[in-house]
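Every protein chain except one is present and positioned as in the full complex.
A, B and C are the chain letters, set down in written order, and residue numbers restart from 1 in every chain.
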Amino acid sequence: MGEHQTGWQKALYEKTGQDVYFWNFVFLMVFTAIEVGAVYLSLTYGATVFALVSVGIVKFFGIAAFFMHLWDDERELTYTFVFPFIFVVILFLGIAFTTPGGVAGLPAWCSPEFIGSYSP
Amino acid sequence: MVKGSELMNKNKIRVISLLFVIFIALAATPQMTSYPTGVNRANGTTGCACHSGGAGTTTVIVDGMPDSFVGGTSYELNITISNPNIAGAELSSNMGGFRLFATDGTFSAGENYTDLVQVMDGGITHTESGNDMRSWVVVWTAPDNEGQIVDFTVHGNAVNGNAVGNIPADGNSGDKWSTFQASIPGAAALGGGAILIEQAEPYEVAIAAITFGIALFSLMLVYVFYRNNPDGFNLNGLTEWLKKWMTTTDHKEVGTLYFVFSFLFLLIGGIFAMLFRLQLAVADNDFLTQDQYNSFFTLHGTTMIFLAAMPMIAAFANWIIPLQIGAKDLAFPRVNAMGFWMLAFSSVLLYGGVMSGEGADITWTMYAPFSNSLGEKGASAGTTLFVAGIIMLGISSTLSGVNFIATVMTMRAPGVTWMKMPLFTWSIFVANAMLYLSLPALIIGTVYLYFDRTIGTHFYDAAVGGDPILWAHLFWYFGHPEVYVVILPAFGVVSEVLSTSAKRSIFGYKSMVYALAGIGVLGFIVWGHHMLTSGMDPTFRLIMMLTTMLVAIPTGVKIFNWLATLWGGSLVFKTHTLWALGFLVTFTMGGISGMFFPVAGLDTHFHDTYFVVAHFHYVLVGGTLFGMFSAIYYWYPKAVGRKLDEKLGLLHFIITFIAMNGTFWPMHQLGIEGMPRRYHTYSVDSWSELNSFITMSALIMGFAQLILTWNIIRSYKYGEKCGKDPWGGWSLEWTTTSPPPTPSFHEIPTQEDDNLHHVESTGGGMFSRMWKGVEPK
Amino acid sequence: MSYGDHDDHGHHGSWAPIIASLGTMIFLYGFSEASMGITAIGLVVLIWGLFTWWKGDLPFDGSEKMGELKSYGTPFGGMNIRKAGIWLFLMSEVMIFGSFFGAYMRMRTNWNTHWTLLDKAQEAIDSSLAAPGATAKSIYKECLSEKHTPMITQCEEATGGLVNQTFWHTESSTPVYQHVAAEYITADFMTLLPGAINTFALILSSFTVVLALKAAKNVDLDPKVRDKKVRNYLAMTLMLGTLFLILKLWEWNHLIHDYDFTISTLAGSFFYVTTGAHGVHVFVGLVFLTYFIYKAHIGGWDHNNAQSIEYYGLYWHFVDLAWVIIFPAFYLY
Partner (left out) sequence: MGPADYTIFRSLMKTWNFWSLVVGILTFALLFYLIIRFRQISPKEETPEKLTPGVFPKERDNLTLELTWFIVPTILVLYLTFIAWQSMITVWVDPYSEDEDTWDITIEAYQWGWNFYYHDEILITELNETGNFTTSTFTTPTGTEIVDGAYTGDGNLYLPCNRVIKAKLVTLNDGGELPVLHAPFIPEWGIKEDTVPGIETSMSFTPKETGTFDLFCAEYCGQQHSKMLAKVHVVGACG
């Protein structure tokens, strides 16, 4: 925490007099402003969603890597933090994207004609 | 003069007694809530709440009632309401009303009263125009089952007609209603020589059984306390002893708390099971009413899974994991104690409704549109408390989940590397990881359900565009990993027990660990097979079918590994070995019957029939319960220092094994014949014979558990003493003294390794270090 | 094999678990019985439990009896066990917010919201059914009055029949058009303001927690100055947290009363319960914070027990992380 042990963080501290947390804070503030502004540019909803998602991911990285100092800590902690996202993806695939209205009927590629007739 | 510490002790006692009083008061507060939408659901015993004014001078007369009814004939009943000092509006309109209920038989209007009376959900009442008179004629057709007593309840209401023309709000003031009750025995009930035994109200039976159980339990507590130090047997000693248990954070004492809690609820769950098995013994039985049957099977399911199976697993995990990995205690001792107390208090909420006859009747899967419905036909009043109890269970399991994962990851003694850990620890680790990652889906679904029932949100409400299948998805995303959480520890126990009894190391340790990990991952992508016929969209059904088929493979690998362990061993038949072999037989049968469900053609028939009940009882009772019984006989000597009696154990095994198969094997046949699940009665006579056989063996199985209870209590003092390693096991828990010291290891042991191998390089990434079992420092 | 200077770890009993559990039970019992009194008692007993927990763990004089246990072996070799514990706890939090989003996205892909309306408007323009010169935004305005109730007839002409009676399914019992919170919030700046300020406030509070930790770890600060700095930074975080909650409640009130966006609508249920759950996490963080501030006030923190602030910081940054995703998902689109 703040010991600037990694190279570029020490350089940043000398050059600008402020450590990596200050710049991370400013970085996040700027991106929040961008995010709020993006909504008022009346782009098509696809573009707004893309803008919001990308800004969201950038801010997510900013907080997780620097405020939660995953960048400086052992790699095992990052593994612990990322591991549940596999199950969040499974949850999304199973629950979020299979709405009754979402997908109807079997796609052709996966319903082979029934070969053996079942009547005895 | 009372010393300082004595004084301190005094107000400690005051605090304990205060907590105890709050605890008892809360559990006993009645739950009877009547809805503004009309009479509470126990059909009309408390009069009609829609009109103000108690049973004043109104009299209700019903004539034409026979003294005993003949099946199938219809009787003309004439209901008249009279109240001299309340005249209707101009004596011609808006004068009176009535509401007639009968516990059986059907109603219809008298000849020229067709438009003056209307049949309404299980009873008969006046219509709009029927309101203008005070006597009505209705026809009651008796049911053809004459061997019962039919109870009649009539609410008569003399109306003063001030509702005519003005706002209806205060229209019902000033009216006076009263209730008339009568009961007509059937011809067979009276004449047929059947002595008319007073029908025991099943709720009284359940509550009496539970309170008797708790009284017995506290008596046993005081007795065990007395036996500890007969001379210290005074109130101060008792409160001191109670304080030790209420504030303990030691993993062994919390383990004992978990075990006693889970054993008590195993018996209570059994009581509910036996009660509704009596109800299902014969066709068209009415030992339990429908509400009681529904809330009994709901509580049986929830109690057995959440309050019996998981706490017993937690009991053995608490006791054995720190000993097996050579740790002094769990990573976070107080979080461990909190996990237990959250569970203990959640049982008060879960059982809150039962005391008032309004137990939750929404099945343990709590499917959404019904479970969040209020009102007359909806879920009962106790459901809100039940759902709050489930939320507390979620908190308790999350706390113990983080505790066990942290302990196994961080506090293994030197020498106990990942690939040299006992298989029971591996199974608890994988089980807790699965529970820990799947539980939030249940907590979120239950929180949505809880808010739907309390503050009026509309998550699963189709009327506002919501989707009821969201609950099924959220519940089963947790549900399927949950059933693996319940079975994996039993796998761990059987691996330990078979290896020790056959006096050989487990066959294929690494493939067993891989099979555990395989089940752990596959468990998360198969939940759809619980919902194949619930209107999920077809592509997802296909995916779920394919993945469910794959799950059988790792389980098959494990079963063959257990069999290979016996190869070349010298198998000794202790009771725990018998239970492990019983596990192998029944669990394999359950696993095979489980393969019938992923198939579309079979599942559309088998879903929600008794074939499902047979399958999961074979896997849960045959798997988890037999595994846990094996664990009790195997680790009781380590915990108490005395062995359980082998003869009683053998008797318990034989009776329970036969009774278990006798109870659950015929259910496969009932399932194939299409008997639906959760049915209060069935009128298909061909099922009666199988069902009564099931009931008979279920009762035998239920009472057989008392042998184990007696064995545990007796051996605590009179069991044969045993040393550090009574069965010849190899893992670290057999190196400490039988009741291990507190903290469990004074200095951390080191586990040697019999496999002679050259010392690998200590480098390499995390995964290679885990695989090669080499520690960095 | 260092186990720290502490050997009989966790041997002593503690009242905290049973009191906290009793508190949770009373709280849930009261909430189910809709009686504010019992719910309040439950909350008080729960907080009393938490304070007994901390008092046993972090006595005010700052000298922790319990040395920090180090973990042994792979994977967290040499790290404090409590740090590994916090990260494992955050795994569960990730899953909780993952389930919130999973349920919300299931609804969003199934709903008929202002997205589908804008799409249909664009389709009408592309297929030149709409009047020349009309833009998706103008058609959208015609279809929805400022009170946000669908106007079927105007909408039908504007989209050349694309958005007609069947689109709204008005006669079926399930109203298809779902008003989402974002629709009201992006409508005028005044409603978006509290949300935006909240986001800035939370990021700032994350920064102040980091500063507090840096101050506590800073050995060459004179203890008096150090304690004051730590206490002030933590107090700033507390202020920002309370500001966040107050603005949230104000915004809810505004949405419920002026836009009739209540919890009985489907979108409303999801919006209020998800942002409410996040609010509960912020509130729990603030309860922890009051204890930390009191400990800082009496000079409890120094460089060798400051890691508790670090662990608290991890939790607080995660709550901010969750808001970083909730804010666009519920407020902006």
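In the analysis below, contacts are C-beta pairs under 8 Å (C-beta built on N, C-alpha and C of every residue); 3 or more make two chains touch, one makes a residue touch a chain.
In this text, all values refer to a predicted model and were calculated from it rather than measured experimentally.
Which of B:K244, B:H605, B:K717 or B:H746 touches the chain that is not shown?
B:H605
In the complete assembly, which of B:I184, B:A381 or B:L732 touches the absent chain?
In the full complex, the listed residue that touches the missing chain is B:L732.
Considering the complete complex, identify which of B:G378, B:G492 or B:G719 is in touch with the unshown chain.
Checking the options B:G378, B:G492 or B:G719, the one contacting the hidden chain is B:G378.
For chain B, which positions touch the chain that isn't shown here?
41, 290-291, 294, 361-363, 367, 369-370, 373, 375, 377-379, 415, 420, 462-463, 465-469, 499-500, 502-511, 533-535, 538, 541-542, 545-546, 549-550, 552-553, 556-557, 559-561, 563-564, 566-573, 581, 584-585, 588-589, 592-593, 595-596, 598-602, 604-605, 607-609, 672-674, 676-684, 686, 724-725, 728-732, 734-735, 749, 751-755
Everything below uses one rule, namely that only the chains that are shown with their structure count from here on.
Considering only which chains touch which, label the overall pattern as line, ring, star, complete or other.
Graph shape, chains as nodes and touching pairs as edges: complete.
Closest chain to the protein CA centroid?
Nearest to the common C-alpha centre lies chain B.
Taking the mean of the C-alpha atoms as each chain's centre, how many Å separate chain B from chain C?
33
At what distance in angstrom does the C-alpha mean of chain C lie from that of chain A?
Chain centres of chain A and chain C, defined by C-alpha means, are spaced 17 Å apart.
Multi-chain contacts only, two chains or more: what residues does chain A have there?
76, 79, 84, 87, 91, 95, 98-100, 102
I need the residues of chain B touching at least two other chains; which ones are they?
In chain B, residues 437-438, 441, 467, 470, 473-474, 477, 766 touch at least two other chains, as defined above.
Note which residues of chain B are touching chain A in the complex, please.
So the residues of chain B touching chain A come out as 437-438, 441, 467, 469-470, 473-474, 477, 524-525, 527-528, 535-540, 542, 601, 766.
List the residues on chain A that touch chain B in their complex, please.
75-76, 79, 84, 87, 90-91, 94-95, 98-100, 102-107, 110, 118
Within their complex, state which residues of chain B touch chain C.
For chain B paired with chain C, touching residues are 15, 19, 22-23, 26, 243-244, 246-250, 328-335, 337-338, 340-342, 344-346, 348-349, 352, 384-385, 387-389, 391-392, 395, 398, 401-402, 405-406, 409-414, 416-418, 436-441, 443-445, 447-448, 450-451, 454-459, 461-467, 470, 473-474, 477, 742-743, 748, 766, 769-770, 775-777.
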